[in-house]
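Worksheet: one structure, shown below.
Of the protein chains in this complex, one is absent; all others appear in place.
Chain lettering (A, B and C) follows the sequence in which the chains are written, and residue indices restart at 1 in each chain.
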């Protein structure tokens, strides 16, 4: 590959933003694409002992090709444990062992609630989406959830059409009222323009940093609610040399992550 | 072995009485000793497709020596399935798949309730016994339970000191009131003198047949409650030639069942 | 008791219109041979369930055989949304199915409850979201909120599911029906054991002696199994660990075909209705895509170490 070793594309920056949220020894539920990339960047840099798992039943896989689904055959040989949905979603997630979960959706609102069920009315949807799958329990039960979203007025929303997965629901105290475990909930929304963090007091997302090339004004313009801005809003730290080396040389030599550019992550 | 092929001892007769309660294709939870012997007689005669399981996690074992416990190593190699307690007691017994369970105890009362917890007062027991183990759930949930007991006023009781395992509890309707599954409960008490069956209307055991050599009078004398007697009380059918052949040639060539004679089963 | 029979006979004898079916799989081991047979025999009015449904559920819905779906998710994976599923829910083509929505935690727990004889099971997810606001055919019994009698905390209970029939595909089974599986499990073990009857489709039938060499691999015991069918390549275009890879190219073909009603009908005609059984399917596959492609899907050689249960 003949990429400039300092050059990076937006999905790579976003993956690095996710990676930085992962601490060493964290247990991380990943899907495919971004989450897997983020977790693997962490594992190859500052968090060598983090454990990745897929909801289908896999712990600490050693795939020889990028997994294209959480049930991909390449996740089987070499894993530390291959069990089932009840092991991952029940024995590990529900029992409180999962530190980090990644989520994405067709709509994400200011409280970090996510819609993967339908656009429009539930009974007569304009567009029927896949449904919760593992998203709702991950959003409900992982200690931190990291949300990936496209930054525009279609994918961000003041209020989701259908709340498939809980963020802070309708604001302060709502998770506690509903009996969700203490100290869980969305940590940030990583978009293609910015990183939004959550104010744990209000449950609302606020602008923490803008990616290089994006401005606060641009971000506010593309956010469908009145986005609060951190007092020390700053530029998102670009990928480090080490992060890029790991990405380019080990994790994604064929630059498959570029597919996210086609999906609008630019 | 040079036993007379028509000769049998009381424990062998009792094992045959148990075997006759097992129908082909029945799923049977067995322990060691009697129950295993009964179930294997059935399997080698009229019920070739019955499935034996041990609570420890074993289904359809092919032991090469007699198992001395439900966790005996000889139960592992060759079994159809080796799982765990939750599989046997939960997935098969609680879910309603078990047709027959065998029980025994230090005290059995007229409603088929069994005590394996303590003799005397619970808080300050005269004799502390092992406890329920799998007995309570087998008595609660197997479609039919077959109870093995010594026929005397010590081992049979009007009322057990401690009800570890439910028979018909305190009589008609009690199992239903407590929410136990319909059509479950004790089928008979097989003693060294007689077979007592249960009147499903009253929940009480009555005398169905006396073993050869025992009389109705003797049985009544050795029963600590006013035992009702069936209108057509008869002699227990002795072991058939086929049953004895299976016992002597296949299941117990070393006549290990004779150990029960030393325990009073004469 | 020997329960080996053809998939045709198994579906004909043990699946009835109106049945509630658990269908195992998770890209891993979908019982496609049996699913195609269900379509050929037009067993309709079905209620179907599994966590993370995919092309197999989409196909049954498109074929008009599904009345109700107890689900968590349905997609074609990297190929996006389920086309037949969308047409059913957005446009009532061929008819609108009823959907009861849960999650990949709650639904497996409900199947586990069914398998273990529990009437219901507490779960910690779903609360606070619209998944509690939408109820379909299960009505008020979709879930119940109680205050825990132990600590008073709000606790969500979901009911046990007990399908009439479970259909699973595994690596091997013996003639009695003892089914052995390894690799990604999904909700296959719970779902199979929750059902009243189990149809076991497998890559190979082995002797009872082979089962007994490694009995901890058995996920369903014989006494729950009503039919054993040997269907090599039976999970294609899904995969079976140790046997063959997932066929991404074929998945793309299904997506393209199911984009239109006509395409979907043609796909069914080519791969289901004009096909007699899995042997004919495999032969058609090889004829159409070439033996090399077929060969390429076959698994490599990477065996585990044997273990002993001896004493």
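The rule we apply is simple: a residue touches a chain if its C-beta (ideal position, glycine included) is under 8 Å from a C-beta of that chain, and two chains touch if they have at least 3 such contacts.
Keep in mind that what you see is a predicted model, and the values were worked out from it rather than measured.
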| item | value |
| --- | --- |
| Which displayed chains the hidden chain touches across the whole complex | A, B, C |
| Touch criterion as defined above, residue of B:27, B:93, B:147 or B:227 at the omitted chain | B:93 |
| Of C:101, C:174, C:187 or C:245, the one touching the omitted chain in the full complex | C:245 |
| Residue among B:49, B:69 or B:215 touching the omitted chain | B:69 |
| Touching the absent chain when the full complex is considered, from C:71, C:117 or C:221 | C:117 |
| Missing-partner contacts on chain B, residue numbers | 55-58, 68-69, 71-73, 75-77, 82-87, 89-90, 93-94, 113, 117, 122, 124-137, 140-141, 162-166, 169, 174-175, 177-181 |
| Touching residues on chain C - with respect to the absent chain | 109, 116-124, 141, 144, 146, 148-151, 153, 155, 157, 159, 171, 182-183, 185, 210, 213-214, 216-217, 239, 241-242, 244-246, 299-311 |
| Hidden partner interface residues of chain A, rising order | 25, 27, 49, 51, 58-60, 62, 73-74, 76-83, 86, 90-97, 141 |
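Basically, only the chains that are shown with their structure count from here on.
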| item | value |
| --- | --- |
| Chain occupying the most central position, where position means C-alpha average | C |
| Far-end chain from chain C, centres as C-alpha averages | B |
| CA centroid of chain A to CA centroid of chain B, Å | 58 |
| Chain A-chain C separation of Cα centroids, rounded to whole Å | 29 |
| For chain A, residues that touch 2 or more chains besides their own | none |
